[in-house]
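Missing here is one protein chain; the remaining ones are kept as they sit in the complex.
Order as written gives the chain letters A, B, C, D and E; numbering starts at 1 within each chain.
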């Protein structure tokens, strides 16, 4: 039995609210249950030095946390003077995941920066960030298309992410914080709309786990990501 | 004529939404028009070293900005490695303003930290932060009172803040960004519910201004802060 | 009765010693009683990026403190690795105040940097810095005029600053440290030679204060700044 | 055909040289082909705050790089003033992997710090670090056992790591730099001696990959890690 | 012929003005020609961790520079966020030199901190700092003696410092900046009143120099330091 009473293969309530920022080229407030992340996409007319003259663009992400997003207040990274290793790890993951489905040749020498700021945390921040960041990115490209800066939205497929875990011996989908802190193993899966694997991060929390357990988690992730992709489609169709 | 069409003495639409964070002891999402600041209050059972053993508490604030709160994206302070001087100046102002109406002897050796994070900016962020931060602080004290940690809410009076400016030769209330960037002078006033002055910061933007202009701005501020205090009363009465 | 025995409207002894640095284009050692600040002006042949190609110049300030300028030694900011928020707040105030009386179109694309280093502190450091910084700036422009780099000193009016406070219920001029740490309110006024307001920063230290108290402080400031402007005139007339 | 001429399932030449540092409680210079990492274990008689009074110990890792470990010199992290996100990500992975096979209740309130410094890089640094770090950790515990500080080496199983990739459409074992920079996908596997999964990090480099490809990589990793565990056994048996 | 017209064995004009800071336990404004350093001594009732419980004290130094102490303005170290390697090297030298003549058992578990701030630079800053820092230290100990905190001034001998150089083939004493920047070799000597060597730092600027040149520089240093010690005696005798 899960603390939330959810079935093993049930996502939390997922919402993807678009057009939540008056300045950003694309924006999405994503909620996975009580986890809420504000994603904005900023289009810049320049690329990092290694791409200058290449005709290609780039997509990066930055991740931040409001101090009281968590039960116990977390020190503000701007005040401590540096981003934690965990923040950097998450933002690199978001960037890699979004680039995996983006046609980097399709929007000129531009950089899209996805800012994912965690307003409230209850497990699954990084997977919500990827899922909502994709929506913000897509909306920003729609915006460029409307302005005739690009002929088409340079995105080849959806990408979304979900966590799974082994909780009290059972594989479960979309861990909330209560489960995450007690799970025997947890894994984050980033998959495309067509089911291709973009990224897997699986970690044994107490002792090693078996391949069958891994396989069960992956199967759950496929189901959950299918549902997330549907939600993305609906959010994107509405447009900004 | 103001760009927004407002009368010289008209506030923008002001909302103070409470209970917007499931963890914080008090929280308030304040909007002054398109300016939106998320304020949370965190109660800690310890005080800064200079108060240890004094039996007294303390109230401080921290100020942050989401990168795309502004028309042009601002670099994340956690990434640049330090808070800007402006952020520090604002958070010290918020803290001073809230302490001015708090009975620091009335809640034991505790520290309340007010986090004000700017989600979207359109002028007046610091005044919105003080106004909304007061609500978050009051709700946190109500929370302590319900838990019987304190016998009464240790707040002596309301405190709220508003900006005024000289725009095209006329004193106007509650500058938005379009006015702020073109004003001849601007001033931030922090007043109590009873009309006492807590803080004045007045700056000539182009050349010096006259005492009469200052007096007219202060009169407008009195009117606006009267309305803000009414809004605070309503928000606090609803409770968290 | 003031601790120093001064009348409520009496400045401390003020001196403005010029030509105290063999390298700087302008320099002034300013003393307000025991408060001593060394001000130097450095002329650079370049401007910040936002002014490139504009034909206009800029004036900025930096503020520093010797560790034992205070009764209890203060950690060196270079050793702690960052300027305090207070230092940044002060240096931004100095810069704004000096720019308010400078004709930024009158000296080409140059930057004048005013360094104000507090050698000894006894209250009123920021007001002494503005008052002495003005002299250093004026001398630097005189230097450029003698070199025929500029046709005239591009300064439109004097600017000087003084603090006032409500001390034991009475408005007093030019607080020293003993008064400053016990005052009910304190305010810094930056005025031009003609009496225009450049900046006001007024803060209630214990509880809010009334508008009449503010007005009395401003009247005292006018008197004090009149005397400071006379001292500036004398210092500038002597030249470097 | 692999650039090195190796078979798809062939490791590079692996050596685990022990006792390479006269001060460390355990040390191992690990080579995976031209990749060389110096691993040292330091035993400290204190634990992080969250374990004080728990009777349990902790194992952490730090990762560093000599500037010319790479073909193009990399700036020294001490000179740039911070560890890169990548370094932090790697050292957290090493720590988690080693803790997964350590009995943290078996050596009192002590911390063992594993320093992994990359002397030369040719792909697979993090997997070499985990594999060699395990040897350094084991030797340190043997040292504590000889001193009768612990009754037995508090390690439950081996742990080792290897990378795999999809290179020109084929799954291959133990990527060197030439393969790593051209692979379609790459994955790092951390497994125990008994074959349990401790950590999986799989990343699509260009486009998503299929589950069958993932499974083939995992099978290769099992084979390679079997060989690494044998090499660890030999190194540990010799002792320091 | 030296640029200043001085004889090869002539010091610049040296002054040691005491009691220049109203707060410091000891203070001295030292001038070697146009080089001016403000030295203050601060007595603290605590020692660094490695001396706790030892009954012994410690003497350290910190070195700072006003930005316009030099012909071309130097960036403020507080603004760049760190002390330069050169500043740290100088302050460690000052501390070592002063400790070499101090009886660290003679003033309890206290730390004396010597702040040396360069107001104006014209060569020889570090030697002026040591020479003036000694005076500030002695005055602070005299102060402790008057307060009966120590029975006697815990200083065993004088210590002073001077630079020498090979300038156009000739050994000269007390280099000013014009000589320092053109010298073939330069050396800093720190000697005691009795002529013992505390520290030697000799550097070839263009090519190596011969032992005889070194010996000639040392002989000049002996003469110069003899004169500096006389000046110290006079300054100390006057007392604060």
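The working rule: a contact is a pair of C-beta atoms (placed from the backbone, for glycine too) under 8 Å apart; a residue touches a chain by one contact, two chains touch by 3 or more.
Since the structure is predicted, the reported quantities are computational estimates derived from the model, not experimental observations.
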item	value
Displayed chains contacted by the hidden chain, counting the whole assembly	D, E
Which of E:24, E:94, E:164 or E:191 contacts the chain that the document leaves out	E:191
Contacts of chain D with the absent chain, listed as residue ranges	21-24, 27, 34, 38, 40, 42, 44, 62, 64, 66-71, 73, 76-79, 81-83, 87, 113, 115, 117, 119-120
Touching residues on chain E - with respect to the absent chain	82-86, 88-89, 91-92, 96, 100-101, 156-157, 187, 191-192, 194, 196-204, 206-211, 213-214, 218
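Everything that follows uses one rule, which is that only the chains that are shown with their structure count from here on.
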item	value
Rotation, 0 to 180 degrees and nearest 5, that superposes chain B on copy chain E via CA atoms	120
Geometric centre distance via CA averages, chain C-chain B, whole Å	28
For chain D, residues contacting two or more additional chains	82
Graph class of chain-chain contacts, one of line, ring, star, complete, other	line
Touching chain combinations (by label order)	A-B, A-D, B-C, C-E
